[in-house]
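Only one protein chain is missing; all other protein chains are in place.
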Amino acid sequence: RSGEMAKLTQLLDNDACRAYATYATIVLLKMMLMSLITAYFRITRKAFANPEDTASFGKGESAKKYLRTDPDVERVRRGHLNDLENIVPFLGIGLLYALSGPELSTALLHFRIFAGARIVHTLAYLLPLPQPGRGLSWAVGYAVTISMAYKVLKTTLYL
Amino acid sequence: RSGEMAKLTQLLDNDACRAYATYATIVLLKMMLMSLITAYFRITRKAFANPEDTASFGKGESAKKYLRTDPDVERVRRGHLNDLENIVPFLGIGLLYALSGPELSTALLHFRIFAGARIVHTLAYLLPLPQPGRGLSWAVGYAVTISMAYKVLKTTLYL
Partner (left out) sequence: RSGEMAKLTQLLDNDACRAYATYATIVLLKMMLMSLITAYFRITRKAFANPEDTASFGKGESAKKYLRTDPDVERVRRGHLNDLENIVPFLGIGLLYALSGPELSTALLHFRIFAGARIVHTLAYLLPLPQPGRGLSWAVGYAVTISMAYKVLKTTLYL
């Protein structure tokens, strides 16, 4: 079986696929960071969604008051959902794009701009930056994904 | 390295994988459309979630009134979340299914029905169509994904 294992490892020897693996992992780690930031704000703002999460603050009414929404928590949660909505298309379309035999330099350009745009988007959401900072960073990542989708469909179209 | 590149391109020469690439890209583009529709309703209904998004409508209390939920915006957002909940399983299970060596005609049947069902689901959500239109379109996409998962587990089971 070591022959097949070698063949597979070759998949990640392809430079465009290696670049995809690197940037896909980076944007996923960035998205995972949103969970920690949400937890941080839930604990510091004392704003929880589940009764069992407030049990350590006491029983009954005294704990119940921490079952509430907080603007900072909601802001991080919106950023997290926006990540899901945009990073899921990047993951799927980006993988197919990397497999469609793009020029390495073109592929790197797509991946770098997307990752940069999503990091700026998160900063714009959390600081927050005035608009159109967040809107523009969102649009850049969106346009990069559309560009990769166009290449995938041009290469693979099979309806 | 061009040898490996060729080998990879062969992955997308396989017809079932090409069909997967095409339909996965189509349903992801459809999902991405939900972001634009949400933005359209947020702007036309003047219903925003972030204070910085309302800054162009003036300062203080005059802008604050646009920080609100709107039934049309919330409807699109539910459709978008439902897409995430259903298209993510299709992406993962569909890729593994395409790699598991299905009959091409069977694979095409799965991918076409899933993509059609999700497009009908979106129309049913946005128009909206009376029930059980939306429920049925959801169930059809769900059943197609279960059918592919069964084939994947039958082919690969390794616990």
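For the reader, a short list of remarks on this structure follows.
Residue numbering begins at 1 within each chain, and the chains themselves are lettered A and B in the order written.
Here is the rule we go by: a contact is a pair of C-beta atoms (placed from the backbone, for glycine too) under 8 Å apart; a residue touches a chain by one contact, two chains touch by 3 or more.
Being a predicted model, the structure only gives us computed values, none of them experimental.
In the complete assembly, the contact with the undisplayed chain comes from A:24, out of A:24, A:37 or A:120.
Residue positions on chain B in contact with the hidden chain: 10-11, 13-15, 17, 75, 78, 81, 84-86, 88-89, 91-93, 96, 99-101, 128-131, 134, 138, 142, 145-146, 149, 152-153, 155-159, in rising order. Taking the complete complex into account, residues 1, 4-5, 7-9, 11-12, 15, 18-19, 21-22, 24-25, 28-29, 31-32, 34-35, 49-50, 52-53, 55-56, 80-81, 84, 87-88, 91 of chain A touch the chain not shown.
In this section, only the chains that are shown with their structure count from here on.
Separating the CA-averaged centres of chain A and chain B is a span of 16 Å.
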